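The complex appears here without one of its protein chains, the remainder shown in place.
We just call them A, B, C, D, E, F and G in the order they show up, numbering each chain from 1.
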Amino acid sequence: MSPSGIKTEKLAGWNRPPVIESDGEGELLEVAMGPHHPSTHGVFRMDVVLDGERVIKLKPVFGYLHRNHEQLGERQSYLASMPYTDRLDYFCSLTNNWAYALAVEKLVGQEVPERAEYLRVILAELTRIQNHASTIGFLLQEMGASGTPLMYAFREREKILDLFESLTGSRMMCNYMRFGGCRVDASPAWLEATRKVVAGLPAFVDEFERFLMTNEILMARCQGIGVLKPDLAVNAGISGPMLRATGVNYDIRKVDHYGIYDRFKFRVPLGDHGDIYDRYMVRMLEMRESILILNQALKDLPAGPVMDPKAKIRNFRPKAGESYGRIEAPKGELGFYLISDGGPNPYRYRVRPPSFINLTVLEDMCLGSNVADVVLIFGSVDIVLGEVDR
Amino acid sequence: MTERLDQIFVVLKHWLLGYLPESWQTPVGVVISVVCIIGLYPALFAITTVLERKGVGRMQNRLGPNRVGPYGILQPMADGIKSLTKEDIVPTSADAVVHFLAPVILVVTVFMGFAVLPMGRNMVLVDMDAGLLFYFAMGASTELSVFMAGWSSRNKYSLLGAMRAVAQMISYEVALLLSSVVIVMMTGSLSLVKIVEAQNHYSYGFPHWFIFTPWGLAAFIMYAIAGTAETNRSPFDLPEGESELVAGYHTEYSGFKFALFFLGEYVAMFSISGLGSTLFLGGWMAPFSGLQFIPSWIWFFGKLFVSMCVFIWLRGTLPRLRQDQLMNFAWKFVLPMCLLNLFVAGLWRFMGEGWLRWLVCSAILILAYVSLGREGMRRQKFGPRSYRYAE
Amino acid sequence: MAVDEKLKIELGKQGVMVTTIQELYNWGRRSSIWPMQFGLACCAIEMIATTMARYDLARFGSEVFRPSPRQADLMIISGTVTKKMAPQVVRLYNQMAEPRYVIAMGACAISGGPFKQGYNVLKGIDRYIPVDVHIPGCPPRPEALIQAFMTLQKKIDEQHLTGEDRPRHLDEQAPGEFNVPEFGEHDLEPPSNPGTWTVPKIIQ
Amino acid sequence: MKSVEEIKAAIEAAVPGAVVKVILNPAPNAQHSLLIDAPHAVAVAEFLRDDDELALDFLSNVTGVDFLDKEIAEKVKVTRQVPKEVDGVQQMVDETVEETRKRVEPGYLEAVYHLFSVSKKHGPVIIRMRTANRTDLVELPSLTPIWRSAEFQEREVFDLFGIVFTGHPDLRRILMWDEFKDHPMRRDYVEPDDYEYEPTAHDDVLKRAQAHKAKVSAGEVSQ
Amino acid sequence: MDFVFYLISAFAVGGALAAVLLKNLVHAALALTIAFFGLALLFLRLDAQFAGFAQILVYVGAVAILVVFAILLTKGSEVPKEGVFSKSWFAGLAISAGVFAVLAWAVLQAAPSLPNETAAPAVTVNDIGNALMSRYVLPLEIIAVLLTAALLGAVIVAMHEKAGPKQSAGAPGPSLLGTGERRNS
Amino acid sequence: MASSPYFSLAVLFVVALGFGLAPLGLAWLWQKVFSPAKPNEIKNAIYECGLESRGDAWVQFRSAYYLYAIIFLIFDVEAIFLLPFAVAFTGLGAAACVSMLVFVLLLIEGLAWAWAKGVLTWA
Amino acid sequence: MLGDGILKGLAETAKNFAGSFVSKERMTTVEYPEERLPLPEAARNFPFLVYDGDDWEKGLRCVACQICEKECPPKCIYIEKSKDKKPDYVGKPQIYPAKFDIDISVCMSCQICVEVCPFEAIKMNTEFELATDDRFGGLLLDRKELARSNEYYHQIHPTEASEVDARLAEEKAKVEAKAKAAAEAAAAKAAAPPAAAAPATPIAKPAAPVEARPATAAKAAEVAKAPAAATAPVAPKPVPGTGSDGAASMTPEDKKAAETPAKTNEGEPKAQGEPKE
Partner (left out) sequence: MTPLAPYLIVAALIFAIGLAGALTRRNAIMVLIGIELMLNAANLNLIAFWRYSPHPELLSGMMFAIFSIAVAAAEAAVGLGLVISIYRHAKTTDVEEMNRMKG
């Protein structure tokens, strides 16, 4: 179907990307960045129009990793979609699991045992830490730091992945949570190992901070670049650290109180400028808060089952209805929208991907800035293509 | 004995030449020296690449290449063979002749610089009256080859990368020149041999290197910055800034042509480091009078090695600047500092001996450094921040 | 230089000169495999993890990830190749300089993997370009990638410089270009490269 | 936060002429939604966003849903005249017969919007819009002018479901390539025949495989 | 001995010829650097070491860069279709041939009276510096003024006044990502 | 002649040129003998992130580059005068130094003007 | 002052550089082919089939119930049922997989097959060094390549395997007890044919009248007893027997699910007409 014949109305001016005019000097250069480009996190593509080195137009192009996730979800049973959610945001499979499990639990009114809730929190926060660390590493990589920060981030990530693997059996694609709990219980040895890793995390964050935080080059390149205003951020559906970096206090862990997050004491760091540096710092500070949550959760972890005995896994046929469940994934609001018609498969299975929607304002942030900044701004959004294109 | 060791290469050469008829001796001597230079630096390049990969690896908590040959030392050889046998692609729309010439010219101009570098006592190919000028004249020619590479590829990334590279190189070339003028002012010669010899005294065992004066130190810092930028090394490696420009001006180069660019970059590093140590670090002089028994060429290459290590260290640590910041840094920080340093050097001479000139010169330079730095940070509007939390 | 004895004897027939050159050539190629900086999906993260400190692909001299295909030797197809991406992948492969190798990393790259039932997922990149090594797994562990590297090295070691069984890139007759598919109205055109790929006949 | 009915009332009060229907959700989470009519949708959306009490400034999720044409077989009692021999005389007699009639209830495409409020921290309020049918009238007004976050998501719905959002500033395919003709998330989408040899052919894959084989033997496709 | 001279001269003259004849401007500029380089070699051969290296530094290092930048700034990479030589090329050629003929004739006429060999002057950079600071200090200052003026003048001329014709990216054009842009492959 | 410094330079030039050309020649030979080059349309097309290249790379550039080049040229020329001065500096009197100071200051004034004018601001 | 942040960063890399020579914490590289990190017990990569005893073919626990095939998200398992039966670990005559292929080039290592298997027959392997240049030959694993002994299972997942063994032993004990009771009852009734619950006493019975391939035929001779059901080409209900008394580990859902696929599969076209082109 062609969209021809659609009349385009004049839109409210303030939420559109500004039109940047060239000063007529020099010719405009159209450059494609991606799909194979060293800094587009895989196969993202931006078509950029440059005036000198200034970006005056930018069009993101999606779909190079469109893997039909939603259609597969509708063709398969509820359980079979669980491992697919691992592959959405492949850095944070556990939070994806949780969001999906939460949506299904909402759909059928399933309770989750307490121990499972605690384990979910522990795993989600570990996921958050490794995601944020890697994101910062990648951001610095894009800034040209020849991999060293990324290596340090991955050094820590490997430790966390070891934990994931020894609990769930897989490094990245954990497929761990189930509707009504978790698949397997954590052994005392695992908890001990986790405590040890968590105890080592503050030192890592300290090292990272010493390494980077006051680096003049980093500050010069990040501060005041890619500024996002809070009202636009809210209007454009931005969520996660990117939203909080603009100063909007909105953390779904605090707002929805899903899981058992209201039992933990933690703070939500907020930025004031909404630039790359704020996004970077908010992530840095969130890692520290996550460590706090982890310490509390590991202390209070109760004994008990990890799976609701009444929970159904196979031949799971929820009654007709729909549900939208969302959590605060490391990248933002990750939601699953399910419509059940009573069959074994969801009638409609929809993922609300934070990375994808956070890219809405990419153009607004990039216009008028240097082409080198585009790469950084893009990196600071923190996307994973698996989730963007699904 | 130490004398012998010091002059071992010179003696060796003369011993070899002794077997030749008189009229052949000079030309063959030149050829031998030249072949030594051109054999030596690529070998050093090979070693340095391994060192770099291993060194950066160590900084990143990993081992680096260690499988090809013992401890991975044959890695560059394998890379070389691979590059040599790799298909050579010349894009259809590229300008084939210029595309071919660019790496060759780069290598040639980079090597020419070594003609005037003294690598040890009596170890210099030509000691020219205008040696330093010759060095810079050759250095200036490399820009053209970079431009040729980028332009002839007819690729957007290449051309942007080349333009960036040229803009960057010309900006820092000025700083490079001006920071070394100070040394010339003090030694009264453009001959690098004379410059080294001018630093050849020791008091209380410590050498009189130019870096140990306020203006010398300032000039050295500026030289180091400009030299890093001139060789496109991190944090000034924008022309190859792969995060936005894929591989910069050599995006379209494959096979050994690419290897030549790679080689050119490293050899230029040696050359800049060699000149730096000649100008500021006493060239082949020993750092303490007690260590003079160690041959001069060991000192020269030792200094070269140390400066390579610093290059590698910087590369392993720093993110890269943006083009406008880089240009601003060159023109609004490095260049003013260099110009100021000229006056400081003049002042140094006219103030006569005594501690006062140390004080005044250092004060002027530190003041300028701090205020220019502040000004730069203010202009760029960056600085540490604090953050608030919501409960 | 792990060339086994049998191979050496065979090489002996080709003459010492060629044998030496061949050994040197193969050794150079296998010891300096520069991958292209090219990640597609989940497996790309494990590929990055492979280059990171814990696994350190650099030990094999392969940490030099080149962003430009001109300078790369190896294309690690790490992740799902969608139909929208396939033409780009093929074009990039075409733009690499010979000799070039392909590792299909992970289920998706080999066969479409878990996503093979999707409308936008290519069912294996070997439909369009020849693959040297397949690594199953979703995603394969970093160690598996290293093992695949060593498999590739072994494969290179066994290649002959001359003769009938010389590898594709040394053979003038063998194709150097692979058709880049075009976007059709419902599917890629053509759905596979006939010269490169035929559906295997497996008798059950 | 207001209940769905209250919101409905508020909308109807604020936007004259708007037709709002509450669609109840039988699931335990009771996330009911509001079906709004297309002509007033933009006004309703603007109201929802700007109303001080609701302040639904955050459009989280936009989804398309495809409901196929339903063939409904219903039994109807029909009275008709049947010739009958009554007392040996041919007569038309009224007779009530039960008859199965098939009726096609046109399917529709639906766009679902999940709204939250960042300032008031409440939500979700779910609004939906329906097209009249699945074939020709698949236009809905775009809410991108109200919430920027709908920009890409509406493009996605257009791409995958074929709902044309009027008023969208840049309605192009987003995930599939531009030459692509179909809307793959529609439930009647026919996948291209790109059968791959599978040792594991089952179920519908097997069917496709067999269809492919038939096609190959008929010479329609190459491999 | 003369062989070197002829080689260098051929180099310089060839470069100059190529610079004038080549159609592609960038090629011409590169050929120009060859001519400059050849001239610098001639300077060296004339024992003017400082001038020779200065020639390389300024011309090969800076002027050539300036020229290629100017070419890229005026979109001169492409060979124009209408030809590179002016319509009155014949007249130009004739004039220059005439000039050369006159000059050559003059030189050849004077050749016997010209000095053939003189001792190589031992001029060091130090001498040049001293001369510069004594006899030529006035020209030096004038050069400084000239350079500053040139700097100001060239910058003013070349700098882009902001009031130039606006060119919006959204303006209709064949590509540059106007809406409805279709580009996938 | 052989003792002339230029002879050494010439030898260095020739050998360096040989060093650049020899491997390229060797690579060419390798291609001839063993590994045939297989140029084709796609391979020899311009690389642009895996897409077909669109639009020429040889576009008109911005004048910022040129402005920097001008200032560079002026300073390069300045260096031509500065170097002889620097060499002679140790033997010069205050008057000569003052005249050089004037020379440098004039150029600095040009630089300062350019700075103030915003020429040194990268586009 | 300008530059101190850079110096701090340099100090940090220097610390790591120096530390890499002394501390294991800073030199994290594991030199893979020679050194390996021990895989955690829970690690998984691809499924394998467990068999008891020495003969992989006889000992396969799999009864070809096809639950895993149905539940496998990427559909990479292919099972063909046998037409005859053989005794399972409790001695009950069971159908076995005549063909059991897993295409590991498709498998996503999700472990769902393991979770849904009511017979503890399929488990996850930890082997990952499977890179090959032969896509179909190397990556399409058949029954034989998939079969691993229970000892191997113990080796890679000791805790889990012991649990499984305990469970199976318990089940077996139950079945035996039941069988014993049944046998006793039968003995009481006397003169009845020997009960099915005697795995140690196989009754040589000719192969079921099916066009079995050599392997099957050879094995079919060993396939013991199975009173009446063995004659039927396809067992209509292979599962319920086990399902009903193997209660310990199975939730009711499992049992039901174990029944359903068997039923659904009956109606499906046999997957033998695999197209090959």
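As a working rule, contacts are C-beta pairs under 8 Å (C-beta built on N, C-alpha and C of every residue); 3 or more make two chains touch, one makes a residue touch a chain.
Everything numeric here is computed off the predicted structure, so don't read it as measured data.
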Which positions on subunit F touch the chain that was left off?
63, 66, 70, 73-74, 76-77, 80-81
Provide the residue numbers of subunit E that touch the chain removed from this figure.
1-2, 5, 9, 12-13, 16-17, 19-20, 25, 28-29, 32, 35-36, 39, 42-43, 45-48, 50-51, 54-55, 58-59, 62-63, 66-67, 69-71, 73-74, 76, 80, 82-89, 91-93, 95-97, 99-100, 103-104, 107-108, 110-111, 114-118, 121, 123, 127-128, 131-132, 135-136, 139, 143, 146-147, 149-151, 153-155, 157-158, 160, 164
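Here is the rule we go by: only the chains that are shown with their structure count from here on.
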Approximate Å spacing (C-alpha centroids) for the pair subunit B, subunit C:
38
Here the gap between subunit D and subunit E, centre to centre from mean Cα coordinates and rounded to Å, is 71
Of all residues in subunit E, the ones touching two or more other chains:
50, 54, 57, 61-62, 65, 69, 72-73, 75, 77, 124-126, 160, 175, 183-185
Residues within subunit F bordering two or more other chains
34-35, 37-39, 41, 43, 45, 47-52, 54-55, 57-63, 65, 69, 71-72, 76, 79, 83, 86-89, 91, 122-123
Residues of subunit A touching subunit B in their complex?
29, 31, 33, 37-39, 53, 140-148, 151-152, 155, 213-224, 249, 251, 254, 267-273, 277-278, 281-282, 285, 370-375
For subunit C, which residues count as touching subunit D in their complex?
83-84, 111-112, 116-117, 119-120, 123-124, 183-188, 190-192, 194, 197-200, 202, 204
Subunit E residues within the subunit B interface of the complex
24, 26-27, 30, 33, 49-50, 53-54, 56-57, 60-62, 64-65, 68-69, 72, 77, 124-126
